[in-house]
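With one protein chain removed, the remaining protein chains of the complex are shown where they sit.
Note that the chains take the letters A and B in the order they are written out, and that residue 1 is the start of every chain.
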Amino acid sequence: MSCWETIQAYAFRSLGYGERLLPKEGFDLCQQFTLIGSGLIWNIYFGTLALFFGFFLANAVALAKASRHAVLRKPAEWYIFLFRGSPLFIQFFLAYELLVLLPKAGIEIFGLHIETSWTTRAWAGALLTLFLNTAAYSAEIFYGALKTIPRGDLEAADAYGLSGWAKFRRIEWPTMLRLGWPAYTNEAIFLFHATTLVYFSGFPAFAQKGDALYYANYFADKTFNPFVPYPIVAFYFVLLTLAVTGLYGVVNRYLNRHLPSNQRQRIRLRPNLIR
Amino acid sequence: MFEYCNDPRALEGLQWLSCYLTTATHFSFYWSFVTVLLLLLVTAPLALAFGFAGAASARSHFLPLSWLGRIYIAGVRGVPDIVFFLFFVIALDQGLEWFKHLFVCEDLSQPVWSNGEFRVCPAAKVPLGNASPFMVTAYSFALAVTTFAIVFGAFAANVLYGAMNAVPRAQLETAEAYGMSQSQVFRRVLVPQMWIYALPGLSNLWIILIKSTPLLFLLGIKDAVYWARELGSAKTSGNNPYPHGDWRLFYFLALLVFYLMATRLSEIGLGKITRRLSRGQATRSGEEMRKAGGQA
């Protein structure tokens, strides 16, 4: 099999297209790069969607935590504490245990029939867990940013007669994003890293459709040589990290566009590795 | 443990539970929490040392050294730590033995790697083939600590690098004006002042380090997660004195409580350290403390 044929057969194997059976022999670099790269699609899927939905929840939770009302503040504090204080793999485990408890036949609510069997599949269940997890981390970042908005900005807003929603939308929220963005970039990078845990210790792989680490594990198991597949995963992730950094850098420049160049915040990567 | 535990199959209820929870395997489980804490206490300073070396070399004026520092920081940080752990320990082990092999083995004519096998003379094995189980455990523990320290060192280096750049330039320039040499400025002015800028990042890193200890089982250490899986998995009645179903849920809930507590206590402790370090510093909180009369 030439390398081009391998790519045709396995480039979308992780989604269920192409060759049904995983390679049984050869295990050359082309096969490993193709199949592990195919698995990376899932890492990108989990990372992108969890970040996208997580962003909205994070904003809401950050505001709730900054609220004066204990009814809003307490639940937000507990939610953030629970998800930031425990390792992600325990969260995966508990999420799976809870999701399989849902009745298989579906639930009847107000005459509506809701299917539940899909929730235990990784694409839904693991995404939900990652979404809740990243929302908690991001909420803490945004909350911290909200607390450090310069007083001068707020006073200026008052002076312009802005108040309530208008003040929030035009002053507080953009400033919060601007201040929190460097830390949020790190959160994004480490969320992508965390997606490798999905099949490794969380959810079952369905019909051998898995992420980059799943296929790397497959090759390590077939060739008994961990020194090729895992560095390939590492290589892909370095690229992914660079791409995420670049993309968030663009947004960062947009958020800082009104500032004189010497006051702009540069993205300094700060750690937020395993959760 | 207790007298009545000799025949567990005859027991019921609380008595059964008291025997079950005091088996030797459960004590290993309880001990594994101490192992985890021990690893944390050893790894943290070591990772800080790696981080310090990485940050200092990234700042170096000597270009190759600076690149080395930057590649270390960027390379390790770009990769999910779990991937790193999956091959790094074996690589480290082989690397050590290869290095020792160059010095202690008499016959260096045979290739070390051949046909997928790694072969050094018996004298170059680490630990030696006749080492006691204690030494073997200590060695695998040391390997795990080193691996953790290298990974977290890269993150610490990143934090420290940022902190070194955050120390106001005026402070360094003043020191230079007083006639201090480069290394004196580094030791006497930069390093003492950078900690307060590094602390938020390092606190975050410490909490992340706590939560990454479940990856220990990948490094061949029997940690709390290993025992939770082992003890919680279903035990059939044939060979086991205490048969039970799949109890992993309960064990994982216990782990959850442990990690939540460890995080919470760390947050409280780190908050205290932050307040202490802020004293007399040229930052906002340092300024606030000065105004409040130096009470910290």
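In the analysis below, contacts are C-beta pairs under 8 Å (C-beta built on N, C-alpha and C of every residue); 3 or more make two chains touch, one makes a residue touch a chain.
Just so we're on the same page, contacts and distances are computed from a predicted model.
*Asks:* For the complex's missing chain, which UniProt name, "Acetyl-CoA acetyltransferase", "ATP synthase subunit c", "Transporter substrate-binding domain-containing protein" or "Glutamyl-tRNA(Gln) amidotransferase subunit A"?
*Replies:* Per the UniProt record, the undisplayed chain of the complex is "Transporter substrate-binding domain-containing protein".
*Asks:* Kindly state which of the options A:L21, A:A159 or A:V250 is in contact with the chain not pictured.
*Replies:* With A:L21, A:A159 or A:V250 as choices, the missing chain is touched by A:L21.
*Asks:* For the chain left off this view, which of A:V100, A:A243 or A:L259 is in contact with it?
*Replies:* Residue touching the absent chain, from the options given: A:V100.
*Asks:* Among A:S14, A:Q32, A:T120 or A:T185, single out the residue that touches the unshown chain.
*Replies:* A:T120
*Asks:* Kindly note down the residues of subunit B that lie in touch with the hidden chain.
*Replies:* Within subunit B, the residues that touch the unshown chain are 8, 23-25, 27-28, 86, 90, 93-94, 97, 115-120, 125, 129-136, 217-218, 220, 229-230, 233-243, 246, 248.
*Asks:* Footprint of the hidden chain on subunit A, which residues?
*Replies:* Within subunit A, the residues that touch the unshown chain are 21-22, 100-101, 104, 120, 200-201, 204-208, 210, 217-218, 220-226.
Throughout what follows, only the chains that are shown with their structure count from here on.
*Asks:* Per the contact definition, I'd like the list of subunit B residues that touch subunit A in the complex.
*Replies:* 75, 77-84, 86-87, 90-91, 116, 151-152, 155, 158-159, 162, 201, 204-205, 207-208, 211-215, 248-249, 252-253, 255-256, 259-260, 263-264
*Asks:* In the complex, go through subunit A and note every residue touching subunit B.
*Replies:* 81-82, 84-90, 93-94, 97, 193-194, 196-197, 200, 213, 216, 220, 224-227, 230-231, 233-234, 237-238, 241-242, 268-275
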